[in-house]
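With one protein chain withheld, the remaining protein chains of the complex are depicted in position.
So that you can tell them apart, the chains are marked A and B in the order they are listed, and the count of residues begins at 1 in each.
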Amino acid sequence: MLVFILKRLVNAIFVMLAVAFLAFAIFQVAGDPVEMLANEQMSQADRDALRDRMGLNDPMPVQFLRFVGNAAQGDFGMSYRNNQDVIGLIAERFPATMELVLVATLISLVVGIPLGILTAIGRGRWYAEGLQFLSIIGVSLPSFVVGIMLILVFSVILGWSPSFGRGEVIDFGWWSTGLLTPSGREALVLPAISLSLYQITLIMRLVRAEMLEVLRTDFIKFARARGIPRRRIWFRHALRNCLMPVVTMTAMNVGVLIAFALITETVFQWPGMGMLFIQAVTFLDFPVMAAYLVIISFIFVVLNTAVDISYAIIDPRLRSAR
Amino acid sequence: MSQQQNQLSSMTPVPSDEPTASPQDTGKRGKWRDGEIYQSFRRRPATIGAAILLLFLIATAFLSPLFVPQNPYDAAQLDLLNAEIPPIWQADGQWPFILGTDTQGRDVLSAILYGSRVSIVIGVAAVLLSLIVGITFGLLAGYYGGIIDTLLMRLGDVLLSIPTILVAILVSSLARQALPASLRDVGAAGVLVLAIVLSSWVQYARTVRAQASVEREKEYVLAARVLHVPNRRIMLGHILPNTLTPIFVAATLNFGMAILTEATLSFLGIGMPPGQPSLGTLIRLGNDYLFSGSWWIVVFPVMQLSFLVVTVNMIGDWLRDALNPKLR
């Protein structure tokens, strides 16, 4: 057991180092940071001095180690665009993104699970097939199109929702929340729906597939033969069996949603990490790009490792699988 | 994002309706011949409709140079005098601009057909290239095992620990930056393909590897080895065919995915340039005119993109069910 956990941890560290290397490589591809930073009037001597000060004359491995060391301490340097500490910029946006992602996840569970059950037990009926069809449209519509359409209908034509931003926020230390004010909650509705749409279809399909599988197993057939009511079979036995994968996928997809939120955030002007990242991409603000990459991957890897380890604890058979 | 789903199912023991390579798949190709697939196709009118629509979209996109009134990529053919003409059925509509024109006097119909062509070509190229890379790496890793296996699969782990969309955005923006300005427009499509391939080959590699490492231990492979059949022939002739079914399904779904990724990158402004717009670029450009009354500039590209991806995904979805023995 311990060996398995250690192995997973070592693997996670290895992956993070590799991601850090990719982030570091961004600066190498990007060209000379001195050229990005220097203003026009700067003389060649000043440029050389700056290059030296930034440690750009050191051998590559030294520079990489320094990057990793700084990153581990949360130091990603300064944003080229607004001369601010990168980690501070990201920390400021983190709550906005997390709130959006968590609410979207909640919506996807609340809507996705019942729909999944419905399509499984009604397999072959018109409503189940109709929902299946809708779910294909759900995965096919680009997220930005959904966002634009929601704004058009609910903000512009109907005037029900704000079209941008987070509304009023309340600060708790470094965390800021929009959940406690009416305008904050109103502002959250459309982006959260837009972000959850894809996740809803995913959960719905997963629940459906799991339910169908469970319903086909012998133990359900046996239960049925014993005359246990169908309703009880569906909800007590079948559903319980498919909740584990749903929970797992939801947990792991939080990472995906955080990354994917960057599109929703761009469309709704939601002041989260994703919007910061997209701004950084258009302005080639490399320190912010590198930091975002490392942080997102870190969340991703932590979630995956945690899920793997908890699985192994729950089901010892899986330990040997890897 | 469906790639993410695939990633998940391949990374952890989550059961899902995603096809995974299993020994039972062997010999499934026979089903094509005895018509089971065809029968399943015939039973689903929605799928038939989707297939017809998809064929129509592809055909019009590729034949468009023959009948559209304008080459939307040729700046010299655009005339500001023709800007913002509404579709033909509206009062101010003008022949030959059936779906109207955009703010530069570009014919919307021509632009979306050329745009679909770009989207489709990028999608196909991305899927083919990912297949080649993924299958090659997967076979090598699964057949030889050892250090090659470890290296390739660790590389895969790293790529999968970065969300697809992030990989695509980073690659696309950095590669554009690395290209000289004169090549930036010409190279844009290639950059997009590269960006998509980089994050999508892993899933094929994993599927193929899993199958290859199973087959490697089978007697016929051992026998072939004893008879000094070249490794390449064992891999391509015996192991590969057994992995084709799940790969085929994944490729179809990834085609839809690739088109979406391309559209998203272009929408974010790091994909195809305004001079050679893909559907995503057209939506980005049209979005500024959403409230100006010139709705046709953005609505038609949105519709075309949606139709394209929905039909591809419907067919992929059907294929997945039809080829998955567990669901029949």
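By our rule, a contact is a pair of C-beta atoms (placed from the backbone, for glycine too) under 8 Å apart; a residue touches a chain by one contact, two chains touch by 3 or more.
Following the convention adopted for this analysis, contacts and distances are computed from a predicted model.
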_For the chain not present in this complex, what protein name does its UniProt entry give, out of "Ech hydrogenase subunit EchB", "Acetolactate synthase", "ABC transporter substrate-binding protein" or "Phenylalanine--tRNA ligase alpha subunit"?_
"ABC transporter substrate-binding protein"
*Would you mind spotting which of A:14, A:64, A:133 or A:164 touches the chain that isn't drawn?*
A:164
*Just one of B:63, B:80 or B:222 touches the chain that is missing; which is it?*
B:80
*asked:* Please identify which residue in B:213, B:287 or B:306 touches the non-displayed chain.
replied: B:287
*asked:* Even though one chain is hidden, which residues of chain B still touch it in the full complex?
replied: 74-81, 83-84, 103-105, 181-182, 184-185, 273-275, 287-295
*By the contact definition given up top, give the residues of chain A that touch the hidden chain.*
34-42, 46, 50, 53-54, 77-85, 88-89, 92, 151, 155-160, 162-166, 182-183, 267, 269, 271, 275-276, 279, 282-284
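As a working rule, only the chains that are shown with their structure count from here on.
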*In angstrom, rounded to a whole number, how far apart do the mean CA points of chain A and chain B lie?*
22
*asked:* Which stretch or stretches of chain B touch chain A in the complex?
replied: 1-2, 4-5, 8, 11-17, 46, 154, 157-158, 161-163, 165-166, 169-170, 173-174, 177-178, 256, 260, 263-264, 267-270, 280, 283, 287, 290-291, 298, 302, 305-306, 309-310, 312-314, 317, 326-327
*chain B touches which residues of chain A in the complex?*
11, 14-16, 18-19, 22, 26, 29-31, 133, 136-137, 139-145, 148-149, 152, 156, 198, 202, 205-206, 208-210, 212-213, 245, 248-249, 252-253, 255-256, 258-260, 262-263, 266, 277-278, 281-282, 284, 289, 292-293, 296-297, 300-301, 304, 307-308, 311, 318, 321
